[in-house]
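See structure below.
Here the complex is missing one protein chain, while the rest keep their positions.
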Amino acid sequence: MKVRLPMLLMALLVLGASLTLTLSRYGYSFQDRDAIQAASSPLHWSGTDELGRDRTVRVAAALLIGLTGASLAGAITTLIAAAFGLLAAFSNRAIAALLIFVSDVFLSLPWLFLLMMARSLMPLTASPLETAVATFLVLALLGWPACARAVYSGALNLRNAEWMIQGHACGLRKRQLLRMHLLPHLRPLLLPQFLICLPAFLIAEANLGALGLGIGEPLPSWGAMLLEMDNSAMLMSSHWVYLPIILLVIVLLILESISTQVEPHA
Amino acid sequence: MKLVGTIAVRAGRTLLLLLAAALGTILLVRFAPGYFSDPREMDAKYSAVARTEMQAETGRSRLVNRILLDEAESWLKGDFGESRQYHIPVVKLIGGRARVSVILLAKSILMGWLLALCAALPIASLRGGRVLCSLPFTVLLAIPTAAMATACIVSDSGGPVLVLSLLVGARDFKFLRSLLEGAWRSPHLLQARAQGLPTRALVFQHILPNAAPQLYALATLSIVTALGALVPVEVIFTVPGVGQLGWSAVMNRDLPVLVAVSFLMACVVGVAGLFTSRSLTSEAV
Partner (left out) sequence: MRNFLCSIFLLTGMTIAAFPQAAPRQPGELAWAIHYDPSTFDPVKVDDQVSDLVRYLTGGVLLRFNRQTQQVEPQLAESFQLSPQGTQISFKLRGGLTFSDGSPLTSADVAWTLRHVLAPATKAPIADEFLAPAGVSVETPDQWTVKVHLPKRVIGVEKIFDEIAIEPANHPSEGRVTAGPFTVSEYKRGQYLRLARNPHYWRRDGTGVQLPYATGIRLDIQNNREQEAALFLRGEYDVVDGPSPDYYGVIARKSPGAVHDMGASLNTEQLWFNQSAQAALPDYEKTWFQNRGFRVAISEAIHRADLTRIAYDGHATPAYDFISPANKLWHNDQLQYPKENVAEANRSLAASGFHRSGNQLFDAGGHAVKFSILTNAGNQARQKMSSLIQQDLANLGMQVTLVALDFPALVERLMHKQDYEACLLGLSNAEPDPSSMMNQWLSSSPDHPWNPSQKTPATPWEAEIDKLMQMQASTPMQAERKKALDRVQQIVADQQPFIYLVYPNCLQAISPSLHGAQPAILTPGSVWNIEFLRRDGGAR
């Protein structure tokens, strides 16, 4: 019952954003050049940005794109971290050592260059959506090592827990042990990792704009809107500049509420 | 004997990690776009000089094995080669900066952990409203580093230590709160509370010792997070540390500096990994 309220709020948010996008008279890329950084008005509910584009529509579109991209990427990276960590914990010593070695090497390398290579392999005329997908995918594939180590250590401790031994003795197969016992105990590691990934990937996507990746213009980027807050001139121009971050905090609170209610209680 | 063996194995693994990091960096940097380019080529005044230098560089480093030999030679000499940007030995460049970064990291990780632990302990014990009480940390996660820096600059307070501590603290808080929620609800703790044990004893005699293995695991995660956040913090606040040098080296494709920075990163990751393995059983690697 309790889980339903945050999920309802999330659904309302997504629905609201979709309706804003479809019903608004302005597209997300339309530049009203006579209304640059305009204050909120009946025409533009939350004003316009520095190119005269309606902020409400752009924030709505950014929310949908960013939420989809960052949460899928976060889910993928968390799954990879979980799979890697569990594989290492349940393998023999040699394989575990090799896997942990691989994750340590991963952590030490400057992956920015791989991102540059990825951009150079894509055609320059790749659409903004294609570069967005490529960016989130690459972020998902590179974000797992740190958490994998933590999952490995956590799983190693749980491997020899009494209830694991009993479950094994009762005839439960590895898959069942994993699903029914191990994963729930790893939730305290995996769910925060997913929650942290969301804003981290949004901002990373925006920062990767400097390498030619990220969500290309004129598609709105949630991360880029968050990064606008580093400019005091922007902060002074309008209070609506804070709208993207308020929405992000709301989304994170909703996701956190869902995850808190899903975790097992003693 | 067994101790000597363990030390030998760990030392060997760390050495292998350093070599793999160096090799990986050389390959990534050499084959990334822009290695044989110089931004000065766009400046009519300096383009001829830049072009001559790039031609010399191309001759020197077109083949990967040549780069590997040059790097190996510079490590054996002890100066880690000459920086492409600054034309001084890399070891001289990194020396002073490493100290600045280590101090910044140490202060920030310590303060981040203090903040996270002191907030997570009481919040995790709450029956309801945990999400709302965690709101400040959720907001910290959502604010980009650059925006935090601007807030510090505009309000003329705070600095790189504060921003990095908040970044590390916010992330650690999420994990710690999750971990400690389980700990607060464990049966033996419920009984101890029912028997009237004071909170300080609950925390220091039951919760922290039992959570110690997972806390060690989180320590690695925390150090790695702090290392990742170090670069934007140093760049934004213009702190003359290894992070800022590394970023400048990436933008200028300064291979010798990047190899040295990867080296350092591998050392830290290797040492941080030792913390985790110390906490595990003898079956741990």
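Here are a few things to note about the model shown:
By written order: A and B. Residues from 1 in each chain.
Following the convention adopted for this analysis, a contact is a pair of C-beta atoms (placed from the backbone, for glycine too) under 8 Å apart; a residue touches a chain by one contact, two chains touch by 3 or more.
All of these numbers come straight from a predicted model, not from anything done at the bench.
Checked against the full complex, the candidates B:Ala20, B:Ile67 or B:Leu115 give a single residue touching the omitted chain, namely B:Leu115.
From the options B:Leu180, B:Leu202, B:Ile236 or B:Ala260, the residue with contact to the chain not on display is B:Ile236. Touching the chain that is not shown, out of A:Ser18, A:Ser40 or A:Ser120: A:Ser120 (per the contact rule at the top). Listed residues A:Gly69, A:Pro145 or A:Gly212: the one in touch with the omitted chain is A:Gly212.
Per the touch definition above, the residue from B:Thr52, B:Gln191 or B:Gln205 contacting the chain not shown is B:Thr52.
Even with one chain removed from view, subunit A keeps its contact list with that chain: residues 29, 31, 33, 36, 50-52, 116, 119-120, 124-128, 209-212, 216-218, 230-234, 236. In the full complex, the hidden chain is touched by subunit B at residues 32-52, 85-87, 93, 96-97, 107, 111, 114-115, 118-119, 121-122, 149-150, 153-154, 156-162, 165, 235-240, 244-245, 248, 251-253.
Note that only the chains that are shown with their structure count from here on.
Subunit B makes touch with subunit A in their complex at residues 13, 16-17, 20-21, 24-25, 28-29, 31-34, 130-132, 134-135, 138-139, 141-144, 146-147, 149-150, 153-154, 171, 174-175, 177-179, 181-182, 185-187, 190, 213-214, 216-218, 220-221, 224-225, 228, 246, 250, 258, 261-262, 265-266, 269-270, 273, 276, 279-281, 283-285. Contact residues on subunit A toward subunit B in their complex (touch as defined above): 93, 96-97, 100-101, 104-105, 107-114, 116-117, 119-120, 145-147, 149-150, 153-154, 156-157, 160, 187-189, 191-193, 195-196, 199-200, 203, 206, 223, 226-227, 229-232, 235, 245, 248-249, 252-253, 256-257, 260, 263, 265-266.
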